[in-house]
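Only one protein chain is missing; all other protein chains are in place.
This part shows chain A:
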């Protein structure tokens, strides 16, 4: 199965085209000049779309593995029903390039994978005519995607952040000890995320116990240390959940706070990054990370649903990711906590 794709237009060859369309996307009217420019542009890019067809779905994504996996998942699911094209972008891609591709191909729907794709596409929309905003968008694999796509009138998407209830349900089946209360350190400016987790956790009879840290502080290490001790000694939580927050899980914080404080902690620590359960760090025993291929499959489902709603995305909203990969540091888990051996066969990666 061949995946149709674009590559970003070579920079030195794009300037004429960029200048030609930099008049605020008074969107490429199909004049002879425009078509010549379009043909010129197409000749400079590696395009492999079925002749005579315009894509139903245009995917903007970076050319790195997790995004390739997500694209593959999506393409394998809908590639036989929709004409799908992709345009590879990077941090250096210009908004004009994105705009040119979108205007030229005029897809029915755009899939934005990652923060750069969203940023560039928003940049394009800022310069374009209002009708461009009506084209449906599916956003995924971006931090707090719902916030990034807010105010856009026809957007849906899949959140990148794995939900607490998913993590704790898997943890509960893996360990013998009861998991009823889970502690989490969260900065005040991200507390909205934790608050949104509480109802789903409560339905599964798991109490989420957040400890609020200041959004910024000159000595964040002291706040983290105090917070961890509070959750462990005062709240006596059954497990700790470590959020992927670059401020509280920086290399310095890991070295100076997390590792020393959790050195003798004998309860589960769940993380969202593989390296935190692998040597030499081995901070947690269990990691739950997004399954990128399945994110693509889930995005494909959204594309189906949007197409069935006459290309209206808004009412579908932003969904949590359904599928995850589970990674286990078996030695560390066995040495500190009893484990249900039968469940090992449900783990995607076991680090022995």
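Going forward, a contact is a pair of C-beta atoms (placed from the backbone, for glycine too) under 8 Å apart; a residue touches a chain by one contact, two chains touch by 3 or more; residues count from 1.
In the analysis below, contacts and distances are computed from a predicted model.
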| item | value |
| --- | --- |
| Chain left out of the displayed complex - its UniProt protein name, from "Solute-binding protein family 3/N-terminal domain-containing protein", "PadR family transcriptional regulator", "Protein glxC" or "Putative spermidine/putrescine transport system permease protein" | "Solute-binding protein family 3/N-terminal domain-containing protein" |
| Sole contact to the chain not displayed, among A:154, A:191, A:244 or A:319 | A:319 |
| Touch with the omitted chain, as defined above, among A:191, A:250 or A:301 | A:301 |
| Option from A:126, A:188 or A:348 whose C-beta touches the chain left out | A:348 |
| Residue of A:200, A:232, A:254 or A:281 touching the missing chain in the full complex | A:200 |
| Positions on chain A contacted by the hidden chain, ascending | 1, 76-77, 81, 163, 165-166, 169-170, 172-173, 200, 203-205, 293-294, 297, 301, 304, 319-320, 322-323, 344-348 |
